[in-house]
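I have a structure here, written as structure tokens, and I will follow up with some questions on it.
The complex appears here without one of its protein chains, the remainder shown in place.
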Amino acid sequence: MAQLDPTALDLQLAVPKRGIRVGRIRVPGWLALLLRNRKSRAGLFIVAFMVFIAIISPLISVAHPNDFNLLATRQAPSWHHLFGTTDQGSDVFSQVVVGARRSLLLGALAGALATLVAAVLGITAAYVGGIVDEIVNLLTNVFLTIPAIPLLVVVSGYLRTRGMWTMIAVIALVLWAFEARILRAQALTLKNRDFILAAKASGEPTWRIVFGELMPNMISRIAAAFVLVFYISLLVDSGLEFLGLGDMSATSWGVTIYWAQVNSTVLQGEWWPFMFPSLALGLTVLGLVLVLAGIDEVSNPQLRADRKRGRLAALLLGRAAA
Amino acid sequence: MRWFARRLAFYVFAIWVALTINFLLPRLMPGDPISGLLQHLSPAQLAANPGIVQTYEALLGGGHHSIWADYVTYLHRISHFNFGISTSNYPTPVSEVVGRTLPYSIFLVGVAFILAFLIGTGIGMVAAWRRGGFTDSVVVPAFMTVSAFPAFVLALLGLYFLGLKAGWFPIQHAYDSSVIPGWNWTFVSSAFRHAQLPIIAIIAAYTGGWVLNMRTVMINTIGEDYVGMAHAKGLKDRRVMTRYAGRNAILPPLNGFAAQFAGAVGGLVFIEIVFSYPGIGYTLQSAVLGNDYPLAQAILVVLSVCVIIANLIMDVLNFVLDPRLRTS
Partner (left out) sequence: MSAVATKTLLEVKGLEVEYGRVRAVDGINLSIAAGEILGLAGESGCGKSTVANAIMQILRPPARIVGGSILFEGEDLVGKSTEQLRKYRWRNVSMVFQSAMNALNPVMRVGDQFVDMMQAHEHVSKRRAIVRAGELLELVGMDKGRVRAYPHELSGGMRQRVIIAMALALSPELIILDEPTTALDVVVQREILQQVEALKRDFDFAVVFITHDLSLLLEFADRIAIMYAGEIVESAPAAQLAESPLHPYTQGLLRSFPPLTGPRVRLTGIPGAPPDLREPPSGCRFHPRCPYCLPENAALYLRQTSERPRLRMIEPEHNVACHLVDA
């Protein structure tokens, strides 16, 4: 569900090489840059907050998320149960907070795997060219044409077990195409730069050029790719769980929403079992989208609200303002 | 023209890949594919559907021959649109089930996605033109936030607030249960009314992406010389925004339309389920949950073909709208 998709970008030029000092702490260049931009700063805070919650979840969850208490079913939010209870009496707050762990972890891992595949395939295809490039291109386009969700639905249907690692593998195998195209495009621009030609001329093997020269110079773009695939994985995974096709024994946001839907709680006016996990999910995705938008703005000065710097650069570089 | 031929060739190839995946999936599971499938069924289901073993065998192209022979038989069957019998709707053939449900989905996604595109690019255009204005600082972030929520969440929200609480829209199914489908006004108007919430949900989910995309492209376009010249020529502001900047800025998002369509098809599945809307997405889920593999696989192929057709339409539209592509 690639609802929000940034344009291609090149962050390389904007990152200060050696980072910035804040008091005694040395902040890496890229982080300083992202913190300076309003959008990515907000996004980073949101994501950091969610990760923090996930980490401390055992400390703050009041009860075990799967504990059920038939005497306290379907209760609206109260001081005792901050987010209310499900139709089986489980505490929704605990479910959301503990569920964050699995949802975020799975999204991150699936995103990482998909990004890795996309980077390796895309960059290698760009560098090597020829038939390899054609094949990878073909593969990428095919996976972009066959709709991802229906494909995942059918594949999940065939799976005997739907454990976490299986889901990660399956999701990554379908989503890699999203970024492969963009990474390939950027690798193409780097392919004929002097440092690559020099490495080639000095006899470096292909794999070493791809991993040792090209990838390190595309780190910013790869990072942006990861953020995108991360949030798409989040959406896809919770979507599959919502359909009853994910790992239904785990505690995660999608599963909670699934039970809310299946038990028709919404139709009965009980909004809390679905609203809170949805908010958590939406907030996390929003945070990631903001980070991405911030990265976009940093590498394309024209997009910034504060356009003074962009115009100044144009002015000083002598470009005639038409 | 050569470019078209290449695209068509690719699309045919993509369909072939979808078909092959369909063919291979059951076989990739360890063990005998048929018993693997049967394992998912309960004894009650087996008893209720006596012909099911034969159906599966037919699906897998025979089951007792070499894999290549099976494959050929399979492809041959597909070329005659024979997808087998739907086990969950035994003895209805799959093609009939699909034919019954597909039109509803096409109606939904067609109307909603196009509207989302038009509204989204319109907002993006205006937001970029008046940077820092109301559209840019309020409407754009609002859409961004809304679109961050997955489609099924928005559908649920719509169901709850607009359908249940406010009672403005019917909340389930494609048409009133008292109405009989047919080409008469009662049915058509009922169908339209029931489609409103799903359409609103789709629009809410997908407009944000277009807004952001168009805004970015438009900002870059505004810096182009021909926009400056149009301004210098003394043209009215709105005309420069639409015919000069907008008309050029819309081309990249239009290209992205086809790519996004695959994602929209995915979202459709969720929305249909939330609203119990009997379209092809809803049918897909019930098929998978009911282990009706012939139906599920057929739907996957059909959806891929839909995406491809959307791609083709976009290719043609692009050709029409961008004169630069027309020079031989």
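Note that the chains take the letters A and B in the order they are written out, and that residue 1 is the start of every chain.
The rule we apply is simple: a contact is a pair of C-beta atoms (placed from the backbone, for glycine too) under 8 Å apart; a residue touches a chain by one contact, two chains touch by 3 or more.
Remember, predicted model here, so these are calculated numbers, not experimental data.
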Contact with the hidden chain (one of B:139, B:164 or B:235): B:235
Contacts of subunit B with the absent chain, listed as residue ranges: 131, 224-226, 228-237, 239, 243-244, 247-248, 321-324, 327
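Everything below uses one rule, namely that only the chains that are shown with their structure count from here on.
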Interchain centroid distance [CA atoms averaged], subunit A/subunit B, Å: 22
Subunit A - residues contacting subunit B, complex: 1-7, 138, 141-142, 144-151, 153-158, 160, 235, 238-239, 242-245, 257, 261, 266-267, 269, 271, 274, 278, 281-283, 285-286, 289, 293, 296, 300, 302-303, 305, 322
Residues on subunit B engaged by subunit A in the complex (per definition of touch): 10-11, 13-14, 17-18, 21-22, 25-26, 28-29, 39, 131-132, 144-145, 147-153, 156-157, 159-160, 164-165, 171, 205-206, 208-209, 212-213, 216-217, 219-220, 223, 225, 228-229, 256, 259-260, 262-263, 265-267, 269-270, 273-274, 281, 284-285, 288-289, 291, 293, 296-297, 299-300, 303-304, 307-308, 311
